[in-house]
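One protein chain is absent from this view; the other protein chains keep their places.
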Amino acid sequence: MSEHEEHTSHSQGFYIAIGITLLVLTITTAAVAFVNLGPFNPVVALLIATIKATLVVLFFMHVKGASEKLTGAVVVSGFFFLAILISLSLADYLTRSWR
Amino acid sequence: MEHEAHNPALLHHFADAQQQKNAASLGMWLFLVTEIMFFGGMFCAYLVYRLAHFNAFAAGSQQLNIWMGAINTAVLIVSSVTVVLAVKAAEAGKRKVLVGYLVVTVLLGMTFLVIKGFEYAEKFEKHHVPGPTFNFTDKFDDNGKQIPVNPKEAELFFSLYFAMTGMHALHMIIGCGLFSVLAILAWKGHYTPGYFTPIENAGLYWHLVDIIWIYLFPLLYLISRHS
Partner (left out) sequence: MASTVIPANQAPAPTPKLNYLNNGHTLKSWLLTTDHKRIAILYLISVTVFFFLGGFFAMLIRLELLTPQGDLMQADTYNKVFTMHGLIMVFFFLIPVVPAVLGNFLIPIMLGAKDLAFPRINLLSWYLYVVGGLLISHVMLTGGVDTGWTFYSPFSTEYTNTKIVEAGLAAFIAGFSSIFTGLNFIVTIHRMRAPGLTWSRLPLFVWANYATSIIMILGTPVIAITIVLVAVERLFHLGIFDPRLGGDPLLFQHLFWFYSHPAVYIMILPSMGVVNELITCFSRKRIFGYKFIALSSIAIAVLGFLVWAHHMFVAGISLYAAMIFSFLTFFIGVPSAVKVFNWTATLYKGSISYATPMLYAFGFIGLFTMGGLTGLFLATLGIDVHVTDTYFVVAHFHYVMVGGVLMGYLGGLHFWWPKMTGRMYPEAWAKLSALLIFVGFNLTFFPQFILGYVGMPRRYWQYPPEFQALNVLSTAGASILAAGYLLPMIYFVWSLRYGKIADANPWAAAGLEWKTTSPPPTFNFDETPVVTWEAYNYDEIPPWERRAPVAR
């Protein structure tokens, strides 16, 4: 059963634009680290990191435009189970001091 | 993930080239998932300890060289662009352009490693390498307020720093080796518009190593820089 995977290759300029976006986001996250946002600093940092990672996954790794949803499902499951590891471990650590 | 010596590259147990390509691609993605979980264990450790020992971790983070970290992030991003362009060149059958981009990717990867080397050297000088030479007297700078931290907990931060960036660097070295081999094979004409799967799959690997650094940089370097 062969699925035809569409290799929708974007133009060179498109990839360079994504690259520049990633660089801009890097500068942003570094700059924001110097601003005191209290508990939101890590949130913003991780949010920007996730946006960057998503851009790499979708466009550089060609997940967007892959004809099968399987590729996307595989990526999502990887991060999903990592989230399970972290969140359920934190369920222990965050509640240690509760009584 | 299969590689052969000649065109057509079809291996006997596949029905057609498209099936082979799809299989190789899926196989590579599954391997990347294992890498996500592999590094994920260390990310989990890091997050748990950062919550438990925030001040010490922030103090340690403030001692990291944010410039080197940021430049390295930029280097990797650019190298991801060259990887994508290498794949495009392979698809278009432009052999010399392909080789060029592959070589540039390797050079950028080595640049990353060299900068990392300077960072590690700095750690040695500042006695921030865990073990008998470890000595941490810096304090957590929280908006001008100097808070003393437990040096033992700071040593934990640096243990994780070395473990995570060290494992990442190992993957970079492997990536550079991989791309060097691909550059040689590409120069010899192994890859055509009909078959460039190894370039694509190696590219996926490189992008994942980039993504890991995309998360490492804020988590390690940017905890608390406001002051």
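When the chains are written out, they are named A and B in that same order, and each has its own residue count from 1.
FYI, contacts are C-beta pairs under 8 Å (C-beta built on N, C-alpha and C of every residue); 3 or more make two chains touch, one makes a residue touch a chain.
Owing to the predicted nature of the structure, the values given are computational and were not obtained by experimental measurement.
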Checklist entry - Just one of B:9, B:56 or B:99 touches the chain that is missing; which is it? => result B:56
Next on the checklist: What does the interface between chain B and the hidden chain look like in terms of residue numbers?
Outcome noted: 1-2, 12-15, 19, 22-23, 26-27, 30-31, 33-42, 44-45, 48-49, 52-53, 56, 130-131, 150, 152-153, 155-156, 159-160, 162-163, 167
Checklist entry - Where does chain A touch the missing chain, residue by residue? => result 1-2, 70, 77-78, 81, 84-85, 88-89, 91-93, 95-96, 98
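Criterion: only the chains that are shown with their structure count from here on.
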Checklist entry - Along chain B, where are the residues that touch chain A in the complex? => result 15-16, 18-19, 21-22, 25-26, 29-30, 32-33, 36-37, 40-41, 43-44, 47-48, 51-52, 66, 70, 73-74, 77-78, 80-81, 83-85, 87-88, 91, 143, 203-204, 207-208, 210-211, 214-215, 217-219, 221-227
Checklist entry - Which of the residues in chain A come into contact with chain B in the complex? => result 1-5, 7, 9, 12, 15-16, 18-19, 22-23, 26-27, 29-30, 33-37, 41-42, 45-46, 48-49, 52-53, 56-57, 59-61, 70-71, 74-75, 77-79, 81-82, 85-86, 89-90, 93-94
